[in-house]
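As you look at this complex, bear in mind that one protein chain is not there, while each of the others sits in place.
Should a chain be cited, it is by its letter among A, B and C, assigned in written order, with residues numbered from 1 in that chain.
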Amino acid sequence: MSREEHIREFATAALAEGRVDYFIGWQQGYNSSEVIPVFIRDAAEVEQLVWNPLCHHNLVTFLKRNMPDPPDAKIGVCVKGCDSRTLVALLQEELVDKDKLYVVGVPCDGIVDRRKLEKEFAAEMVAIEFPERGKVVVTTRLGETQEFAQDAVLLDVCRLCRYPNPVYADDTAGPLETEPDRKHTQPDWTDIADYENFSDDDKQAVLEQIYSTCIRCFACINVCPVCYCWDRCVNRSRQPELVSQKVGAKENLLFQMIHMMHVAGRCPSCGACDRACPVEIPLYLLHRKMNKEIYDMFGFEPGTSLDEKPVFQTFRIEDEFGD
Amino acid sequence: MADNGNGQGKTRLTSADVVAGATTARAGKQAGNPYLPEVATIVEIVQETSNIKTFRLRFDDTQVQKDFSFKPGQVGQLGVFGVGESTFAITSRPTDDFVQFSVMRAGEVTKALHNLSVGDKVGIRAPMGNGFPVEEWKGKKILFVMGGIGSAALKATIEYTLAHLDDYKGISILYGATAPENFTYQYDVDEWQKRDDIDLTLTIDRECDGWQCEVGLVPAILEKMNPDPAETIAVLCGPPIMIRFSLVSFRKLGFTDEQTYTTLEKRMKCGIGICGRCNVGPKYVCVDGPVFTMAELAELPDEL
Amino acid sequence: MAEETRDQGAENATATTEAGTAGATGEATGSPDTRRVKIIGIVCNWCSYAGADTAGVGRFKQPANLRLVRVPCTGRIDPLFALKAFEKGADGVLISGCHPGDCHYSEGNYYARRKFELMERMIHHLGIPQERFKWTWVSASEGARWQQVVTDFVAGVESLGPRQGRAL
Partner (left out) sequence: MTIKYLQADRLPAFLEYLAEDARVVAPFKRYGVVQFEPWSSGKDVELDVLLAKQSPKEYIFLQTQTYLKFGYRMEDPETSAPDGPGSDDAASEGEGAAKKAEPDESPTVGIPHETVHVEPILEAQTQVIFGCRPCDARGFVQTDNVFGGYGGFYYDPLYNARREVTTILAVTCREPRSTCFCTAIGGSPAGTEGVDALFTQVEGGFVAEALTEKGEAALAYEGLADAGAAQTDAAAAVKEEAIPKVDMPFELEGIRDNLHDNIEGQQWHHLAMRCISCGTCTYVCPNCYCFSINDQIVETEGERYRVWDNCFNPMYTEETSGHNPRAQKSNRFRNRFSHKFWYYPDKYDSLLCSGCGRCIMHCPTRIDIREVLRVMGSPAPEPEPAAAPATGEGKEA
């Protein structure tokens, strides 16, 4: 049985037994090149649920405060490995009621970066198919077809992923993925090495350039599953204006920095912000850098164990920081 | 640019003069930049209650002050430079040689306003909105029902009707506050109590020593007063909860939605029907309002 | 965020003029001289604020570029406070509180030090050199230490000069 069938089966059962009011999964968008979140309220609609390497949305976002509708809904949700870490981060702080939650873990072997594919073509992609594991076939509106190896078009976050299997789930859709070797070693930070090697001036220049395109739509903040005061965000408050609302490279960088500081210890670099950004700012870069620093400081990886507390919500007397 | 040899006459306003609002727009263009506040100086501050102050202001430009006129019920944007602008009802009389706003200390701008003293500068953009149709009401009885700071929105209208008593068949006021010290415009209330041409009813939420008038919530007192809906205009302003329940009472008493008026408050920014913040469905409170009849509101989405 | 500001720029650190929040009327004091660096100190009420007082009472000479914002506890300080100060044109931000173990609320500074450490490690990504940001511990009795910390920090920031532009 495929993972997709497993998900549908779990959803059907949960809805039929009334364990959930609605079930959040993934669905095909307006064509097969897009996958979107879907909210299933009726067991008859479970056929809409899909699972393929385009299911990039972190559905934990829809569990945040003021996202569920009705607010006290019992919710079923699908999580990938990285998504489950954000869920664990929320559970660590008891921001989601575990009893109202039914979690289906979906082991994942990497999500395809749709934007990488998009850049291969001038014409619009209208279909992305996965005829077999590891193969991606793209069709454009002009009828061109091209095949890619899945590994070559993975999201950057997936390349160094150490948690392909959900760290927390009530049920798991199909067999677990083989744990990669890097699971058992230290995290690999090679993806940010280039950036780290820049001089301070270069860093600043690079950041200013990439953040200058930010349009302050706040998709990054609202889509972030662990940014739980999203609807009262200091960055978005216009009166009082707590953070400058002007749009400019430096102001944008400031607001991103505040966002980052506020999710420190909870952000597992799932990359949801990066994928949501309509102007394709590589937000992931600074978040990875921050996580590296946190790892250096505490040896801590956010959202990996229910028993831990996020590092900034706790302390050890023997911490050795400062002078 | 190559084609712009003359910097003049570039607007297509005249050639596209098809939409009804074109005249207004042209007038607006001549009037200048509607975003620019007129600088005004605080000439007097009256502490009304513990958290309400009334500011009397005079425009620094004497001509602006001379030309300033407004209709009862219109609002203005009062701003502190560096903090921002907020919308307040104009509470002066049209004949006054100053502009007056009553401000309850609640948020950023109001806090900043409360920190000002006489002689300090503020920015004013006024008047805005439609105001009450006081001309249409001629020959009718007017019943003002207000609670708390809601009296500020009706103050100019009450003053107007009192100044034109002959035009109306009678003025009744039902005014509620949480406690006796929370009546805004205590000096007005004292004066109204003395007059016999105003039917004034005061009420407070809870019994307290020395209180002579009614005790109870506004809707309950309203029903007790049992006003006759015939030839009467009801004007309602107060906290949303009071409006909601008073409206129920009005309907019970036989008032139609068409004869019940209220004035709305919304977060506003531009004040000229553009910024898209104060809309309730297709109506913009800043230009289509703030005065609406209940019948008009019934047509709109439930976004009050 | 500024519950209270205290301008130390008068003659010496004993100046206790409470400027109140810098509101619409602008700041009550402050030199228009843009060539002097402006430094915001965010200090906890119980140790470092008192430490600054001690320094003042002891007539320890110290630079007058520092403006203090008093907060109940360093645990209250959000990294946003420092960033906001930089945004508003501060040339340096100094954060100081009780020594570990001495927190008036038992453990606020234990949380705080984790945050500040991360902040310190990340701040240069904003284009702000690390030298413009410092966090440390000064207790109520350590007037001399306060003098030392402030003098050193201000000297460091002065060597970098005022930051160009108002925003970050």
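A few remarks follow.
Methods note: a residue touches a chain if its C-beta (ideal position, glycine included) is under 8 Å from a C-beta of that chain, and two chains touch if they have at least 3 such contacts.
Just so you know, these numbers come straight off a predicted model, no measurement behind them.
Summary of contacts with the chain left out: across B:N33, B:S50, B:S69 or B:T95, the touching residue is B:N33.
Only one of A:L176, A:A205 or A:V279 touches the chain withheld from this view, namely A:V279. Contacts to the hidden chain, counted on subunit B, fall at residues 1-4, 10-13, 16-19, 21-22, 24-29, 31-39, 41, 43-44, 58-62, 64, 79, 81-86, 106-107, 110, 118-121, 123, 240, 265-267, 269-270, 272-282, 287, 299-304. By the touch rule set out above, subunit A reaches the unshown chain at residues 22, 29-31, 34, 36-39, 41, 57, 61-62, 66-67, 69, 115, 119, 122-124, 126, 141-142, 210, 213, 215-219, 221-223, 230-232, 236-239, 241, 244-248, 275-276, 278-280.
Note that only the chains that are shown with their structure count from here on.
By number of C-beta pairs in contact, A-C leads over the other of A-B and A-C. Put simply, the chain closest to the centre of the protein, by Cα centroids, is A. Work out the mean CA point of subunit B and of subunit C, and you get 45 Å between them. Taking the mean of the C-alpha atoms as each chain's centre, subunit A and subunit B sit 48 Å apart. Averaging Cα coordinates per chain places subunit A and subunit C 37 Å apart. Subunit A has no residue in contact with two or more other chains. Residues of subunit B that touch subunit A in their complex: 84, 107-109, 267.
Of all residues in subunit A, only 200, 203-204, 207-208, 234, 242-244, 246, 248, 250-251, 253-254, 257-258, 260-262, 264, 286, 289-290, 293-294, 297, 311-317, 319, 321-323 touch subunit C in the complex they form.
Across the interface of their complex, subunit B is touched by residues 239-241 of subunit A.
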